[in-house]
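These notes are about the structure you will find just below.
Heads up, one of the protein chains got dropped from this complex, but the rest are sitting where they should.
Moving on, here comes chain A:
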C-alpha cells in the first residue's frame, strides 16, 4: 500500500517560503495515502495561479488546465473514469471569480469529486490585486482606496446552491485539513473544502496570526450538527464565515454518477467503444 512518500515528487514548488499552499500539498499527500490510494488511482486537476501549480507537485496523474476551468475538466475526467479519485484544486480567484459559474454548477451537479480551494483572499501570482474573497475596505494594487465590493462567503454560497459537503480549514491545521480531505474523498458526491491558505507576500491583513485569532472550530460550538443546513448557514453568518471543520454534509443525496440512467460502475474508459452491426442497424432504421 502506498504511503505518503509515494505521493511526493522531486519538484520544488515555486511558492514563496511560508506559503499556505505547502500545507495543502502535504495534506493531500497524506489523505491520499490514508484512504488507501495508489498514485495512479488519483488525478489532481488544477487551475491557474500560484495554487494551480499543485497538480505538478504531487506524484499522481495531474492536469493543469486554464484559468477557472479546473472543475469542468475534473468533471469530464470523472465521467470518463468514475473509478478514479479526482481532486480539483485552485485558488479563490480561480474558483470564485473567473470560474464562479463552474463552481456553482459543479456543486449542484454533485459529481463525486473533491474541490479544494486555496483561499488567500488576494491575487498573488499577478502581484497583489483584489479577489472576490477580499474583505470590503481591503487595500490592494487594484483597490488603492480599499475594496468597495462585498466578499463572497464560500460556505454560504455552497450551502445555498445545494452542496452536499462543505468544509473549511486552515493551512496551520494540517491534521484537521488532512482529515477533512479524507472525508471529502470518501463523501459520495461533490465536496467543497475551502482552505484559508495565507499569502505571506501580498496579504498583510489575513495572516496566519489573524486566522489563529479569529477562526472558530465548529467542534467548539455546543451542539453543532453538520447535518443541519439551516444552522450551518446561520453559524457561518454569525461567525463571519470563519468556521473551521466539517460544516455541512448530506449523506442521503445521491451523486450525479449514481443518478445517470444506465451509468455503469465500471469506468466508461474500460467499456467497448465499438458498436455492433445489429445496434447500428437499429439506430439507422429510425431514419428509414
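In the analysis below, a contact is a pair of C-beta atoms (placed from the backbone, for glycine too) under 8 Å apart; a residue touches a chain by one contact, two chains touch by 3 or more; residues count from 1.
To be clear about the criterion, contacts and distances are computed from a predicted model.
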Note = Complex minus one chain; that chain's UniProt name from "2-oxoglutarate ferredoxin oxidoreductase subunit alpha", "Tyrosinase", "Elongation factor 4" or "Carbohydrate ABC transporter permease" is "2-oxoglutarate ferredoxin oxidoreductase subunit alpha"
Message = Going by the contact rule already stated, which one of A:69, A:133, A:187 or A:229 would touch the omitted chain in the full complex?
response = A:69
Note = Full-complex touch with the removed chain, picking from A:1, A:230 or A:288, is A:288
Remark   = Touch rule applied to chain A and the missing chain gives residues 6, 9-11, 38-41, 43, 45, 55-56, 59-66, 69, 72-81, 83-84, 101-102, 104-105, 109, 260-264, 267-271, 273-275, 277, 279-281, 283-284, 287-288
